[in-house]
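All protein chains but one are shown at their positions in the complex.
Right after this comes chain A.
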Amino acid sequence: MAEPATLGTVAAVDAIKERTGGVGYLEGPRGGRPRRVLTAHNVVLYGTLLVIAAYFLLPLWVMLVTSFKTMDEIRQGNIFAPPTEFTIFPWIKAWAQACTGINCDGLSRGFWNSVYILVPSVVVSIAVASVSGYTLANWRFKGSEAIFTILILGAFIPYQVMIYPIAILLGKVGLFGSLWGLVVVHTIFGMPLNVLLFRNYFSSVPEELFKAARVDGAGFWGIFFRIMLPMSLPIFVVSMIIQITGIWNDFLFGVIYTSNERYPMTVQLNNIVNSVQGTKEYNVNMAATLLTGLVPLAVYFASGKLFVRGIAAGAVKG
């Protein structure tokens, strides 16, 4: 009987494992660590990773330093350099004073508009998608597979093909230009991905569980609320992450289905930064850009691995 420690030693002296850098444990950072840190292999590996990481971090860095500089410093200095005269004024101006057209109350208006759009859209879209996914996984009916196929294909239809007739339909039911119209639109276009996620997740729940619940007399909603929901918290979180970032970042539907007063933050941001009137205040623009990116970034950093697992699970299983 080999002790675990002995096994570790055997693995560590395994010549091929040394050469391949020890990829035996694909589950994650488990198993023996590489012995020498500064091998040529490691230098190349980490060097490459660091260079690429720098490319990915560059825009965030540039936005951050620009947003804390004065316009004078921007005109004279290097965009990559940190600010010498640290100022928070651009952030205040971006939030409360920046102008779009005649309104000069800053991005705060867009922020709150986006919040009002986001909350009902996320709730409704996830409710509809989860129930639909559950139906497709556990309560198939004649033609349900066809519906599922249409939904998945729907993900590939360019939005531009559908926006006009949807506007007409929304107009007919009196929702065009209203908040709820936009909620409906976000629900529609969130369907393909989220239904796929939920359907795949619910399909992986052991069938015995479902059958046992049916034998015990649970119906459609009973099984959904008492068995599926408690088991599927992770997938709901994943779906929420997808929907929050997706809806917050939406620009197209915000432009089409809302009007000036109701524009979401992304639309207002674009109007502020790309407005042709007045001198360009790059520091205010960058502060405004970062403010708009803050919500999805916060969601992203807070959710961490779940975000990753979610998009990966959805894509690979699909």
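Here, a residue touches a chain if its C-beta (ideal position, glycine included) is under 8 Å from a C-beta of that chain, and two chains touch if they have at least 3 such contacts; residues count from 1.
Throughout what follows, contacts and distances are computed from a predicted model.
With the options "ABC transporter, permease protein", "ATP-binding cassette domain-containing protein", "Cytochrome c oxidase subunit 3 family protein" or "2-oxoacid:ferredoxin oxidoreductase subunit beta" in hand, the undepicted chain maps to the protein name "ABC transporter, permease protein" (source: UniProt). Residue A:Val128 is the one among A:Val128, A:Ile227 or A:Leu306 that touches the chain not shown.
Touching the chain that is not shown, out of A:Ile92, A:Ile188 or A:Val237: A:Ile188 (per the contact rule at the top).
When the omitted chain is restored, the residue from A:Val43, A:Cys104, A:Ala155 or A:Met231 that touches it is A:Ala155.
In the full complex, chain A makes contact with the omitted chain through residues 16-17, 19-27, 29, 31, 34, 45-46, 48-49, 52-53, 55-60, 62-63, 66, 74-75, 78-80, 128, 131-132, 134-136, 139, 141-142, 144, 147, 150-151, 153-166, 168-169, 187-188, 191, 195, 219-221, 245, 248-252, 256, 266, 269-270, 273-274, 282, 285-286, 289, 292-293, 296-297, 299-301, 304-305, 307-309, 311-313, 315-316, 318.
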